[in-house]
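With one protein chain removed, the remaining protein chains of the complex are shown where they sit.
Take a look at subunit A:
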Amino acid sequence: MENSLDPAPPLLEVCGISKSFGAVRALQEVDFTLRAGEIHALLGENGAGKSTLIKVITGVFPRDGGIVRLGGEEVAPRSAKAALQAGIATVYQEVNLLPNLSVAQNLFLDRQPMRFGIVREAEMRRRAKALLAGFGLDIDVAAPLGSYSVAVQHVTAIARAVDLSARVLILDEPTASLDRHEVDILFGIMRQLAGRGIGIVFVSHFLDQVYEISDRITVLRNGRLVGERETASLPRLELIRMMLGRELAETTSERASAGEHKAREVCASFENYGKAGYVAPFNLELRHGEVVGLAGLLGSGRTETARLVFGAERADRGQAKVEGASVRLQTPRDGVRLGFGYCPEERKTDGIVADLTVRENIVLALQAKRGLYLPLSRREQDEIARRYIKMLDIRPADPERPVGLLSGGNQQKVLLARWLATSPRLLVLDEPTRGIDVGAHAEIIRLIRELCDDGLALLVISSELDEIVTYSDRVVVLRDRAHVDELTGEAIDVSNILAAIAADGATVAHEGRA
């Protein structure tokens, strides 16, 4: 397989692409090549730069540097439409077609067969039917597109793109909302198109599917190219290591010795807790004075678990218990009432209120918990703000400064302070160290340990495996929206976590994988 494709010049060649948003460097000197007739998976964790790369190639974002060649000729599309005309088509997870129009109109919009200024409806339907038949789809093309399943809509979008003489087809998470049978149909079509010489870029976080369909894999991390490999010769563990950027040999850092954790009191427990189509049912015990880490790849169900635990999402099965008693946990309000706190991943959009001051942000949750009729006096507010600014070492130590002007690490501390002020029993932290510089990073980790020693129960999500290993007493590993493994005590190290993530569905052994 490796050699048969080699002689042909690459269909799409991307050299040294860079892109910055303000001070953030989203892509740095990234190379990517796509051959005619291959299915090429583009992989990477959240923030790796996959979407940015696609958008730069298709002209949605202007690029800062680098060149793109299509069939040997340099192209620089300035819009998605121009890219389409050049022969690069993109089909996004959210299908970009018009659900209110008929399937036929969607396929031929703006290029319908005409006679005397009138659309030849019958001819258009005949052609649409013939086109879709080539994709193994036999449907009523006069019906509105929105009346069909997402899979049919995807195939329609692909059919339109291919019919517009696309040579490069970019599929961004095409399988995320499809069931297994629909995925099979889509894969059949992808193979057929590749057979016709179309180059396909496949973005997905379902590794099983990547191994099933792709010829080669390119991995990005933090806006840089990690490597390009033949799928057949790349072990799964190696791939995950490329994505997460961890060497298996790397030693674990010094861990607070656990061991007596079995003796600790259970704070909250979840039995067979889950939601259809969201996270498979799981059992989870959170104890006072214990940190539970959630590890897994992007899309494995970490954040989903956190949202269920807090009540931000309503479970449709299972039982939640707090201090041994069954409780109702259906809304974030319930979560707050039970003494839960949640610092979400998207700090800027879901967490801080950038225009309010540090003091106002800190007292927000406490005030909400007390209700509108028991306002905190200004003196109490000042007192609380001062206490947490001191305790968490928030800088600058000015309670009246708008939070938006603080650094990422200090914003994170303000969020922490907000929940700590409500004296919670359980705190859920989703990626508490994302986008924070190294110094603040260590400090947040120290804080997590300290809070835990004070008897708080913590559930922490992180993509940084080192970090999880450092502070967790137990690590729950997730894959494909299900809890697949739980590591405790000595078993917690980076290589075991990686092995559990990579395990191919079969049994998971904890010992000596390397």
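Methods note: a residue touches a chain if its C-beta (ideal position, glycine included) is under 8 Å from a C-beta of that chain, and two chains touch if they have at least 3 such contacts; residues count from 1.
We take it that contacts and distances are computed from a predicted model.
For the omitted chain of this complex, the UniProt record lists the protein as "Sugar ABC transporter permease", which is one of "Sugar ABC transporter permease", "Translocation-enhancing protein TepA", "RNA polymerase sigma factor" or "Sarcosine oxidase subunit beta". Interface note for the absent chain: among A:L109, A:A130, A:A232 or A:L405, the touching residue is A:L109. Only one of A:G16, A:G71, A:G146 or A:P332 touches the chain withheld from this view, namely A:G146. Which of A:C15, A:A280, A:V327 or A:V353 touches the hidden chain is settled by the complete complex: it is A:A280. Across A:A80, A:I185, A:M391 or A:A442, the residue that sits in touch with the chain not pictured is A:A80. Checked against the full complex, the one of A:H40, A:R307 or A:R479 touching the unshown chain is A:R479. Where subunit A meets the omitted chain, the residues involved are 80-81, 84, 96-102, 105-106, 109-112, 114, 117-119, 121, 142-144, 146-147, 149, 160, 179, 208, 274-281, 479-482, 484, 505.
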